[in-house]
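Our next item is subunit A:
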Amino acid sequence: MAKPLLQVSNLNAWYGESHILHGVNMTVGEGETITILGRNGVGKTTTLRTIMGIIRERKGEIRFSGKDMANVPLHRTAHAGLGFVPEERGIFSTLTVEENLMLPPVVADGGRERAMPLDEIYALFPNLHERRFSPGTKLSGGEQQMLAIARILRTGVKLLILDEPTEGLAPVIVQRIGEVLKTLKERGMTVLMVEQNFRFASRVADRFYLMDHGKMVADFPVSELPQRMDTLHKVLGV
Partner candidate 1 sequence: MAVPAQDLHEEPRVVLSARGLSKSFGAFLAVRDVDLDIEHARVHALIGPNGAGKTTVFNLLTKFLQPTAGSITLLGTDITKTSPDKVARMGLVRSFQISAVFPHLTVLDNVRVALQRPNGLSTQFWLPTSALDRLNDRADELIETVGLKRERNAIAADLSYGRKRVLEIATTLALDPKVLLLDEPMAGMGQEDIGTVSNIIREVAKTRAVLMVEHNLSVVADICHQVTVLQRGEILAEGDYATVSKDERVRLAYMGTEDA
Partner candidate 2 sequence: QSASDGKVKIGILNDQSGVYADFGGKSSVEAAKMAIEDYGGKVLGVPVELVNADHQNKPDIASNIARQWYDTEQVDAIMDLTTSSVGLAVQALSKDKKKITINTGAATVDLTGKACTPYGFHWAYDTHALAVGTGGAMVKQGGDSWFFLTADYAFGYSLEQQTSDYVKANGGTVLGSVRHPLSSQDFSSFLLQAQSSGAKVIGLANAGLDTANSIKQAAEFGIVQGGQKLAALLFTLAEVHGLGLEAAQGLTLTEGYYWNLDDKSREFGKKFFARTNKMPNMVHAGTYSAVTHYLKAVEKAGSDDADAVAKAMREMPVDDFFGRGGTVAANGRMIHDMYLLQVKKPDESKEPWDYYTVLATIPGKDAYLDPNKAGCELVK
(Lines give C-alpha, C1' and ligand atoms only; values in the text may rest on other atoms or scores of the structure.)
Protein backbone atom coordinates (compact mmCIF):
# COMPACT_ATOMS: atom_id res chain seq x y z
CA MET A 1 0.00 0.00 0.00
CA ALA A 2 1.11 3.53 -0.71
CA LYS A 3 2.31 5.81 2.02
CA PRO A 4 -0.68 6.66 4.23
CA LEU A 5 -2.17 10.12 3.76
CA LEU A 6 -5.01 9.85 6.21
CA GLN A 7 -5.04 7.65 9.27
CA VAL A 8 -8.06 7.35 11.47
CA SER A 9 -7.94 5.28 14.60
CA ASN A 10 -10.57 4.54 17.15
CA LEU A 11 -12.72 7.47 16.09
CA ASN A 12 -15.88 8.11 18.09
CA ALA A 13 -18.42 10.79 17.40
CA TRP A 14 -21.65 12.06 18.86
CA TYR A 15 -24.65 14.11 17.85
CA GLY A 16 -25.61 15.62 21.15
CA GLU A 17 -26.27 12.55 23.24
CA SER A 18 -26.46 9.98 20.51
CA HIS A 19 -23.24 8.12 20.01
CA ILE A 20 -22.89 7.48 16.28
CA LEU A 21 -19.34 6.36 15.58
CA HIS A 22 -18.00 3.58 17.76
CA GLY A 23 -14.32 3.39 17.04
CA VAL A 24 -13.76 3.81 13.32
CA ASN A 25 -10.38 2.67 12.04
CA MET A 26 -9.25 3.36 8.52
CA THR A 27 -6.25 4.29 6.46
CA VAL A 28 -6.21 6.05 3.14
CA GLY A 29 -3.00 5.77 1.17
CA GLU A 30 -1.71 8.56 -1.01
CA GLY A 31 -3.21 8.38 -4.48
CA GLU A 32 -5.82 5.84 -3.52
CA THR A 33 -9.52 6.00 -4.22
CA ILE A 34 -11.47 4.60 -1.31
CA THR A 35 -15.17 3.96 -1.13
CA ILE A 36 -17.12 3.46 2.05
CA LEU A 37 -20.11 1.21 1.60
CA GLY A 38 -22.88 0.70 4.08
CA ARG A 39 -26.60 0.87 4.53
CA ASN A 40 -28.53 4.03 5.22
CA GLY A 41 -27.84 5.46 8.61
CA VAL A 42 -24.80 3.43 9.62
CA GLY A 43 -22.71 6.56 9.99
CA LYS A 44 -20.98 7.05 6.66
CA THR A 45 -21.75 10.72 6.38
CA THR A 46 -20.88 11.15 10.01
CA THR A 47 -17.48 9.59 9.41
CA LEU A 48 -16.71 12.04 6.63
CA ARG A 49 -17.95 15.03 8.57
CA THR A 50 -15.95 14.05 11.60
CA ILE A 51 -12.78 13.64 9.59
CA MET A 52 -13.38 17.02 8.03
CA GLY A 53 -13.75 18.52 11.49
CA ILE A 54 -17.32 19.67 11.06
CA ILE A 55 -18.48 17.46 13.90
CA ARG A 56 -16.46 18.56 16.88
CA GLU A 57 -17.85 16.15 19.44
CA ARG A 58 -15.34 13.48 18.70
CA LYS A 59 -12.67 11.31 20.28
CA GLY A 60 -9.92 9.30 18.71
CA GLU A 61 -7.09 10.09 16.39
CA ILE A 62 -7.12 11.65 12.94
CA ARG A 63 -3.76 12.10 11.25
CA PHE A 64 -3.38 13.80 7.94
CA SER A 65 0.06 13.60 6.33
CA GLY A 66 1.22 12.59 9.77
CA LYS A 67 -0.17 15.71 11.40
CA ASP A 68 -2.63 15.37 14.26
CA MET A 69 -5.84 17.14 13.30
CA ALA A 70 -7.53 16.99 16.71
CA ASN A 71 -7.16 20.63 17.62
CA VAL A 72 -7.08 22.18 14.19
CA PRO A 73 -9.99 24.61 13.86
CA LEU A 74 -12.38 23.98 11.03
CA HIS A 75 -11.15 26.80 8.84
CA ARG A 76 -7.62 25.44 9.01
CA THR A 77 -8.47 21.91 7.85
CA ALA A 78 -8.83 23.09 4.29
CA HIS A 79 -5.33 24.53 4.54
CA ALA A 80 -4.03 21.08 5.29
CA GLY A 81 -5.43 19.95 1.95
CA LEU A 82 -8.82 18.44 2.63
CA GLY A 83 -11.77 19.26 0.40
CA PHE A 84 -15.33 18.27 1.16
CA VAL A 85 -18.43 17.83 -1.01
CA PRO A 86 -21.37 17.40 1.31
CA GLU A 87 -24.30 15.13 0.69
CA GLU A 88 -26.68 18.07 0.50
CA ARG A 89 -24.29 19.82 -1.87
CA GLY A 90 -24.21 23.19 -0.16
CA ILE A 91 -24.75 25.47 -3.11
CA PHE A 92 -25.21 29.10 -2.15
CA SER A 93 -28.36 30.67 -3.43
CA THR A 94 -27.24 34.29 -3.15
CA LEU A 95 -24.20 33.61 -5.28
CA THR A 96 -24.19 32.98 -8.99
CA VAL A 97 -22.94 29.70 -10.34
CA GLU A 98 -19.62 31.24 -11.17
CA GLU A 99 -19.31 32.93 -7.81
CA ASN A 100 -20.07 29.59 -6.20
CA LEU A 101 -17.39 28.02 -8.26
CA MET A 102 -14.85 30.67 -7.42
CA LEU A 103 -15.73 30.81 -3.76
CA PRO A 104 -13.40 28.40 -1.96
CA PRO A 105 -9.95 29.91 -1.78
CA VAL A 106 -6.99 27.92 -3.00
CA VAL A 107 -5.45 27.30 0.35
CA ALA A 108 -3.53 24.03 0.44
CA ASP A 109 0.22 24.03 0.09
CA GLY A 110 1.03 23.41 -3.51
CA GLY A 111 -2.63 23.71 -4.28
CA ARG A 112 -2.01 25.92 -7.23
CA GLU A 113 -0.34 23.18 -9.24
CA ARG A 114 -3.03 20.65 -8.51
CA ALA A 115 -5.91 23.04 -9.02
CA MET A 116 -8.03 22.47 -12.09
CA PRO A 117 -8.29 25.58 -14.27
CA LEU A 118 -11.67 27.10 -14.92
CA ASP A 119 -11.89 26.31 -18.61
CA GLU A 120 -11.11 22.69 -17.94
CA ILE A 121 -13.92 22.61 -15.41
CA TYR A 122 -16.33 24.17 -17.84
CA ALA A 123 -15.30 21.70 -20.49
CA LEU A 124 -16.05 18.93 -18.06
CA PHE A 125 -19.43 20.33 -17.06
CA PRO A 126 -20.90 22.30 -19.96
CA ASN A 127 -24.19 22.82 -18.06
CA LEU A 128 -22.36 24.96 -15.58
CA HIS A 129 -20.88 27.10 -18.28
CA GLU A 130 -24.26 27.66 -19.83
CA ARG A 131 -25.85 28.68 -16.51
CA ARG A 132 -22.85 30.43 -15.02
CA PHE A 133 -24.60 33.72 -14.29
CA SER A 134 -27.76 32.34 -12.74
CA PRO A 135 -28.14 32.02 -8.97
CA GLY A 136 -26.68 28.83 -7.58
CA THR A 137 -29.81 27.25 -6.26
CA LYS A 138 -31.76 27.83 -9.43
CA LEU A 139 -29.83 24.90 -10.85
CA SER A 140 -31.45 21.53 -11.02
CA GLY A 141 -30.52 18.94 -8.45
CA GLY A 142 -27.99 17.27 -10.70
CA GLU A 143 -26.42 20.49 -11.84
CA GLN A 144 -25.93 21.43 -8.23
CA GLN A 145 -24.09 18.19 -7.65
CA MET A 146 -21.77 18.96 -10.55
CA LEU A 147 -21.16 22.41 -9.22
CA ALA A 148 -20.34 21.10 -5.78
CA ILE A 149 -17.70 18.77 -7.16
CA ALA A 150 -16.33 21.29 -9.62
CA ARG A 151 -15.99 23.85 -6.86
CA ILE A 152 -13.59 21.68 -4.92
CA LEU A 153 -11.57 20.63 -7.94
CA ARG A 154 -10.61 24.23 -8.45
CA THR A 155 -8.94 24.49 -5.05
CA GLY A 156 -6.33 21.81 -5.61
CA VAL A 157 -6.89 19.75 -2.52
CA LYS A 158 -4.87 16.65 -1.72
CA LEU A 159 -7.71 14.61 -0.37
CA LEU A 160 -11.12 14.89 -1.92
CA ILE A 161 -13.93 13.80 0.37
CA LEU A 162 -17.16 13.07 -1.49
CA ASP A 163 -20.47 12.18 0.06
CA GLU A 164 -22.63 10.30 -2.44
CA PRO A 165 -21.40 12.16 -5.50
CA THR A 166 -23.75 10.42 -7.94
CA GLU A 167 -26.97 10.83 -6.04
CA GLY A 168 -29.65 12.16 -8.34
CA LEU A 169 -27.45 12.29 -11.40
CA ALA A 170 -28.36 11.11 -14.85
CA PRO A 171 -26.46 8.05 -16.01
CA VAL A 172 -24.44 10.03 -18.56
CA ILE A 173 -23.27 12.37 -15.89
CA VAL A 174 -22.45 9.56 -13.54
CA GLN A 175 -20.33 8.15 -16.26
CA ARG A 176 -18.65 11.46 -16.80
CA ILE A 177 -17.92 11.86 -13.11
CA GLY A 178 -16.43 8.41 -13.15
CA GLU A 179 -14.11 9.57 -15.89
CA VAL A 180 -13.24 12.73 -14.00
CA LEU A 181 -12.33 10.73 -10.95
CA LYS A 182 -10.07 8.55 -13.07
CA THR A 183 -8.37 11.61 -14.51
CA LEU A 184 -7.86 12.99 -11.05
CA LYS A 185 -6.43 9.73 -9.94
CA GLU A 186 -3.89 9.81 -12.70
CA ARG A 187 -2.84 13.20 -11.43
CA GLY A 188 -2.25 11.70 -8.04
CA MET A 189 -5.34 12.94 -6.20
CA THR A 190 -6.54 10.90 -3.26
CA VAL A 191 -10.29 10.35 -2.98
CA LEU A 192 -12.39 9.19 -0.07
CA MET A 193 -16.03 8.77 -0.87
CA VAL A 194 -19.28 7.34 0.31
CA GLU A 195 -21.38 5.78 -2.38
CA GLN A 196 -24.62 3.88 -2.61
CA ASN A 197 -24.34 3.27 -6.31
CA PHE A 198 -22.47 0.05 -6.04
CA ARG A 199 -21.76 -0.34 -9.72
CA PHE A 200 -20.24 3.09 -9.99
CA ALA A 201 -18.20 2.52 -6.88
CA SER A 202 -16.77 -0.72 -8.09
CA ARG A 203 -15.65 0.96 -11.25
CA VAL A 204 -13.67 3.79 -9.68
CA ALA A 205 -12.49 2.52 -6.29
CA ASP A 206 -9.22 0.85 -5.43
CA ARG A 207 -10.33 -0.32 -2.08
CA PHE A 208 -13.55 -0.59 -0.06
CA TYR A 209 -14.44 -0.14 3.52
CA LEU A 210 -17.63 -1.74 4.64
CA MET A 211 -19.38 0.02 7.46
CA ASP A 212 -22.00 -1.16 9.89
CA HIS A 213 -23.24 0.29 13.18
CA GLY A 214 -20.67 3.01 13.42
CA LYS A 215 -17.67 0.78 12.72
CA MET A 216 -15.68 -0.51 9.79
CA VAL A 217 -16.48 -4.18 9.55
CA ALA A 218 -14.45 -5.11 6.50
CA ASP A 219 -11.74 -3.71 4.29
CA PHE A 220 -10.70 -5.17 0.96
CA PRO A 221 -9.25 -4.18 -2.43
CA VAL A 222 -11.38 -4.15 -5.54
CA SER A 223 -9.76 -7.34 -6.73
CA GLU A 224 -11.31 -9.27 -3.85
CA LEU A 225 -14.77 -8.10 -4.73
CA PRO A 226 -15.99 -11.39 -6.18
CA GLN A 227 -15.02 -13.33 -3.03
CA ARG A 228 -16.64 -10.71 -0.83
CA MET A 229 -20.02 -10.63 -2.48
CA ASP A 230 -21.49 -12.77 0.28
CA THR A 231 -20.49 -10.37 3.05
CA LEU A 232 -21.73 -7.49 0.97
CA HIS A 233 -25.01 -9.20 0.47
CA LYS A 234 -25.41 -9.66 4.16
CA VAL A 235 -24.44 -6.14 5.15
CA LEU A 236 -25.89 -4.22 2.23
CA GLY A 237 -28.67 -6.39 0.97
CA VAL A 238 -27.37 -5.86 -2.56
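Heads up, the rule we're going with is that contacts are C-beta pairs under 8 Å (C-beta built on N, C-alpha and C of every residue); 3 or more make two chains touch, one makes a residue touch a chain; residues count from 1.
For anyone wondering why these and not others, all candidates are chains of the complex that A comes from, given by their letters.
Not measured: the values here are computed from a predicted model.
Checked against 1 or 2, the single candidate touching subunit A in this complex is 1. Contact residues of subunit A toward candidate 1 in the complex are 18, 39-41, 87-88, 127, 131, 134, 138-143, 145-146, 164, 167-175, 196, 198, 236-238.
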